[in-house]
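Excluded from the complex is one protein chain; the other protein chains are retained at their positions.
For reference, chains read A and B in written order, and residue numbers begin at 1 within each chain.
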Amino acid sequence: MEKIEKKKIFDFINNQKIFLILIALVIILSLSNRLFLTYENIINILFQIVLTGIIAIGMTFIIIGGDFDLSVGANMALAATVLVILEKYGLAVSIIGAILVSSLVGLISGVFVTKLKINAFVTTLAMMIFLKGWVLLLTNSQTIQGQSDTILKLGYGTVFKVPFSVIIFLVLYIVFGLVLSKTIWGRNIYAVGNNSKAAHFFGISIAKTKILAFTLVGFFCGISGVILVSRLNTASATYGNDTALDAITAVLLGGTSLSGGEGSVFKTFQGVLLLGVLSNAMIVLNITPYLQQVIKGLILIIILSIDSYYVKVNKFK
Amino acid sequence: MSEKILEAKNIIKDFPGTRALDDVDFDLLRGEVHSVIGENGAGKSTLMKIICGDFIKTSGQIIIEGKETEIKNPTDSLNLGIRMIYQELENLQKLSVAENIFLGKLPKQKKLPFILNSKKLSNDSLKILNELNLDIKPREKLSNLSVGAQQLVEVAKALSANLKILIMDEPTSSLNQKETEQLFKIIEKLKNQGISIIYISHRLKEVIDVSDRISILRDGRKVGTYEKKDFKEDEIIKLMIGKSLKTAGKQNYSSDEVVMSIKDLNINKKIYNFSMELKKGEILGISGLAGSGKEELMKSFFGLWPSRSEKILVYGQAVNLKNPKNALKKGIVYLPEERKLQSLFLELPIRYNFSVLWIHRIYRKFFIAAKNEKNIIAEYIEKLRVKASNAEYMVSSLSGGNQQKVIISRLLMISPNIIILNDPTRGVDIGSKEEIHNIISGLAKSGASIIFSSSEIPEVCNVSNRVLVLSRGRLISEFKDSDVNVDNIITAATKADVKR
Partner (left out) sequence: MGKSIIKNLFKKQAVLMVFIFLFIIFAFFVPSFFSARNLINILKQSAILGIVACGLTFPVIAGNVDLSVGSIVSLCGVVALSLSYQSIWLAIFIPIVLAVIIGLINGFIVTKFNANSVIITLGSLAVIRGLALIYTGGKMVEGSDASKFILIGRSLIGGVPAYIFIFIIIAVILGIVLNFTTLGRFVYHIGSNIEAGKIAGINIDNIRIYTFIISAVASALAAIILSSRLYTASPLTGNGYEFDAVAAIVVGGSSLFGGKGNIYRTVIGIFFIVMVINAMILLNLPVAFQYIAKAVIIVVAVWLDIRTSRVII
């Protein structure tokens, strides 16, 4: 009896390890800096991670399905650009237009991956380059400014001192966390990521499943683009350069495996929080942005190495 | 219970160059267990693949429940209520048992059909698992279960659909004693529900225990069908194997010098305390039925399968055969059984496929001199009569027999002392087969030692001077010279096939 219970405890800790690391980090940071655990700082951290965080939701779907998407940053920049350009036609039109365009981009990526059978790496790499060119064209290689300042009210508006974007962020996590775990489509994504051959054989349409997932990522890029503009009212081709990397890091950090077939939106939430806390800690510790980039790259390499090694070792059962 | 649910009449299946099934008749009654047995290459899996829609028959009729039907793809057979459980599991490791059982058929919420009804999923899975008396929790992650338990979940999965015919391919190969008993109880239950089962297995004792009828295939033809009351093991075996080929006229070039000796080799759960000595110039056959551990043993000789042994000596020196590189260093070469997956570099030129061993074992220089390479390749093209007009073409352009000759040349080019051949004539036409046998004989004559294994027992008898027979992981018998014949080997291989 004791052995089984010991194993259960071990498994439990293993499953919650990211959460525990997060708690430990929070405790350490709040002990060393009294200002860390204040309402303002927490809101601040959340405010910073919204852009990457929302895209990370979509990236979770994609990675569980067995792919990854490198074009998310460029897609977000496109959404921002479309929004700024359309601003003169009214806020609603411009926001909806931006999100539609980004979703369409995602849809196209999904079609390429499933129908043309070009793998996710090449498709999303080419899409990233393509979108960057498109944004350069639309912005004339400059940073463009929106016509009206109304959108800034959305960017900095709050409800009970919580910024709109943070509320959107949390709501999206709850909603799409449920979508992934409770809908048939969500379960199909897991099936395809586990064994696409078997999934196909038993009637699951890989094309439909994946195309919808890629469209969803595009949708999230659109939302992030809108939120981005709501803070700066500008758009530029340089936006979103690191987004793909950050989003993938967040998903992997949360414990979802790059090999697909397992993971959850909730895990990604933890990963996003962890990344946010780490970024905040690095700023507080006065680490230069250059060193921060090095550290982020190292985090990605380390976390992927651990994940891959785990997969490799468990293959030979 | 006496209605025919499936009838296959005059089934012919041709592949380019071979006829895999030649006018085969097969029928299945409702609620019966009808086993199909035969050696590898007899046509069992071809016939099953036709029934499952993986292959399309060249000619013949398939009649399901009295109606003539065309099964054009796997979905057709699924819709007809036919399910096959494969030896290699194709399941979703990281998902729960319940999600595996209901793959593609997840129960939906009544009012919101895009949302999963997880309660119903759990309950329905539990129902099936209980029906089959399996103590497995629906929410358990599949990879946490033993391979045997996963196999049983596959059976549960088959039941979640409209099941009429269940085909099981070597179902007990990964099951332990308890799981095998569970499986047989499940088969009983299925029979009572009117479900018919086609059972494919090498384990003759098992087949005799569980079947109502046994059909025997050999060389693409059906050679007999037995009813339960007429089951006679030796007759069945004789039909399976066919006439024993003459072993007279085979030269024995073995000397007394021991080139390799193995003491107490163990492979986890597969081989127990195996010991042997290989003599110079000898052709040693390793034989055993599926599940005897023969495959793993052959691989372990070349470091492709982890093993522990007390001592392995090659030419008197202690060696550790933990990977192919070590084995190659000692002059041991290996011919894998799946040449497309394990030997051939399909997109690469024939030349590359020839010389891949030679360049780092014999030639050993950083720069490859084109002339030297050309010469040695030409030498072997002539020696083994390989039909390849241009060594720059992709090796995928060659026929199966010629591809095999390229692989064999690759091994011989480095003048090995010990040659391990794992089913060297599989998928090879009769002409090339004979040539390869002659090559093997010639090698023994020139002093090389050969360890030979084949899926065809007559071939092992035809080629080997001495045969070691394995059963359930242990060395059961050894036969020499005139004692090397099919009857002896089969008797030994099945003798200890007793459930422990």
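As a working rule, a contact is a pair of C-beta atoms (placed from the backbone, for glycine too) under 8 Å apart; a residue touches a chain by one contact, two chains touch by 3 or more.
It should be emphasised that the depicted structure is a prediction, and the values quoted were computed from it without experimental measurement.
Of the options B:I12, B:L145, B:I359 or B:I376, the residue whose C-beta touches the omitted chain is B:I359. Although one chain is hidden here, its contacts on chain B can still be listed: residues 302, 304, 324-325, 327-328, 334, 336, 340-348, 352, 356-357, 359-361, 365-368, 370, 390, 393-394, 396-397, 410. Residues 68, 112, 116-119, 121-123, 125-127, 129-130, 132-137, 140-141, 242, 245, 248, 258, 288, 290-298, 300-301, 304-309, 311-312 are the ones on chain A that touch the missing chain.
Note that in this section only the chains that are shown with their structure count from here on.
The distance from the centre of chain A to the centre of chain B, with each centre set as the mean of the Cα atoms, comes to 46 Å.
Residues 182-187, 190-191, 194-195, 197-199, 201-204, 261-262, 314, 317 of chain A touch chain B in their complex. Within the complex formed with chain A, the chain B residues making contact are 74-75, 90-95, 99, 103-106, 108, 113-116, 118, 143, 147.
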